[in-house]
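First the structure, then my questions, so here it is.
The block that comes next holds chain A.
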Amino acid sequence: MSILSLFVLIPAAMLLCLFLCKGTKAIRAVMVAGASALLALSLVLVGLFVKERAVSDTAMLFTQDIVWYAPLNIHYAVGVDGISVLMLVLSAAVTFGAVFSSWSMSRHYFMWFCLLITGAFGFFISTDLFTMFMFYETALIPMYLLVGVWGTGRKEYSAMKLALMLMGASALLLIGILGIYFTSGHTTMNIVELAEQQIPLAHQRWIFPMMFIGFGTLCALFPFHTWSPDGYASAPAAVSMLHAGVLKKLGAYGCFRVAVSLMPQGAHEQAWIFLILSGAGVVYGALCAVRQTDLKYINAYSSVSHCGLILFAIMMLNGTAMRGAVLQMLSHGLTAALFFAVIGMIYGRTHTRDLREMGGLMRVMPFLSVSYIIAGLASLGLPGLSGFAAEMTIFVGSFQHPEILHRVLSVVATGSIVITAVYVLRAVGKVFYGPVQNEQHLQLTDAAWYDKIAIVVLMAGIGLIGLVPSSLYNLIENGLGPILRQPGAS
Partner candidate 1 sequence: MIPMEYYLTVSTLMFFIGVFGFISRKNLLAVLISIELILNSVEINFSIFNRYLYPDHMEGMFFSLFGIAISAAESAVAIAVIINIYRTTQNIDVRQINKMKN
Partner candidate 2 sequence: MAFTLFILLIPLCVFLLLALSGKRLSAGVTGVIGTLGMAVVAGLSCFSAYRYFFVIGQSGGNFPALVPFSFEWLRFTDTLSIDLGILLDPISVMMLTVISTVSLTVHLYSVGYMRGEQGFQRYCAFLSLFTFSMLGLVMATNIFQMYVFWELVGLSSYLLIGFYYTKPAAVAASKKAFIVTRFADLGFLIGILLLSYCTGTFDFGELTANNGLLVIGSTTGMAFLGLSAASWALALIFIGGAGKSAMFPLHVWLPDAMEGPTPVSALIHAATMVVAGVFLVARMFPVYYFAAHDVLMLIGYVGAFTALFAAVVAVTQTDIKRVLAYSTISQIAYMMTALGVSGFSGPDGLGYTSSMFHLFTHAFFKALLFLGAGAVIRAVHSNEMSRMGGLRKHLPVTHVAFLVACLAIAGIPPLSGFFSKDQILDAAFHHDKVLFVALWLVAGLTAFYMFRLYYNIFWGKERTYEHKPREASWTMLVPLGILVVLTAVTGFFPFSKFISSDDMGYAAGINRGVAASGVAVALIGILAARMLYRKENDRPAQLAARMGGFYRAAVEKFYIDEVWMFVTKKVIINCVARPLAWFDRHVIDGVLVDGTGRLTEKIAGSIKGMQSGQVQYYALVFIAGALAVAVWAIYI
């Protein structure tokens, strides 16, 4: 059995254990053990991958292929390249943080939580379109319940909207997958094999937008992003973390792995449409964030803006920008998770997320405040933190594009760095600085030890990517190579 299957088996085993065990302590033990195992496993995988990569040059490593449903050539096929390894590490880190920041939740919550991460991990290891799709759905459905049952505010509405929009998107995906299956001229669902086939251009023209919009919706592609502000605002902290940190990356990874890499010519032809959409989303999301008064809405719109940048970079279809896109996926995953974790912890204490009702929290909860500020600095692209390396790679890469439209759009996208500074500093100034607004807030406590663990793990990732971005260079390059060598990609 491939080591990769463990990524699905561990969460499944956690789910099983939760069925059996009773009592808060036991539940926490299961969750912490499972999350730590996943994190350790993902780090081990990096080591193994590097070692294995040195001696093997196939596109995917640690592959395993089990026929699942022969008539339609559906296989349980797994395998990873450099990018999926990084996505697995990201997911494991965010999961780890999410477990610690949902410390006081109930058993049923954690059961859905486990199902959700099973889907997320499964998606990243799959190399079979159908298995991928199945894991994708597995990740989506628990989301509905997690938001609808354990959320706050207009939770039913948000959960419904989130679920319906993403289901609508996955309907497009299903059609697209069938389209690929029947038009590739090679009855297979395996991505690696499909990548070697040429899907006829006429078919790429209609399948590509379906796949890109389908996955793009999950990555908050403008104008299909509105599920995300409401969804994040209503979801419990850990679910917002997982959604912004991992599930959005599912969308971006799908755009990248399926839409662009299987249909390069289609992508090339239609790049301008999606560049305009995602470029608009970058600025649009940032500007919307400026006007919000709810901390979670600010970060939800910020996430629309940053994820727009990922899609923008992917559609630039050149190596540098795509490398930036992968870095941005990691960076945004960690930063957004940190943001939502800290907001959740603050909300748990103040019971408000409204900027106007808070102030001077720096004196009351210095640790949480500093964490929020660091997350903010990372998201506004401060050198030394992850956002800078990612955004600069994207900007330089997209500005090197030979076409003038692409360069103009890159200039527009760079404008977001100013707007990001505005909304981040506005929130920081209102919430953490200034005099204490509410006398009762003076009684509040700072982060507990489990909160600190969650924060420190995420922050370590942010710092690592920010300080030594070149350490990820080989892993990313390795995954990009096959895609960039394809005809149609420039």
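Just so it is clear, a contact is a pair of C-beta atoms (placed from the backbone, for glycine too) under 8 Å apart; a residue touches a chain by one contact, two chains touch by 3 or more; residues count from 1.
On the choice of candidates, all candidates are chains of the complex that A comes from, given by their letters.
Keep in mind that this is a model prediction, so the values were computed, not measured.
*Asks:* Which one touches chain A in this complex, out of 1 or 2?
*Replies:* Considering all copies, chain A is touched by candidate 2.
*Asks:* Help me check something: in the complex, which residues belonging to chain A touch candidate 2?
*Replies:* My answer: residues 161, 164-165, 223, 226-227, 229-230, 284, 287-288, 290-292, 319-320, 360, 362-363, 377, 381-384, 388-389, 392-393, 395-397, 399-400, 407, 410-411, 414-415, 417-418, 421-422, 425-426, 429, 432-435, 469-470, 473.
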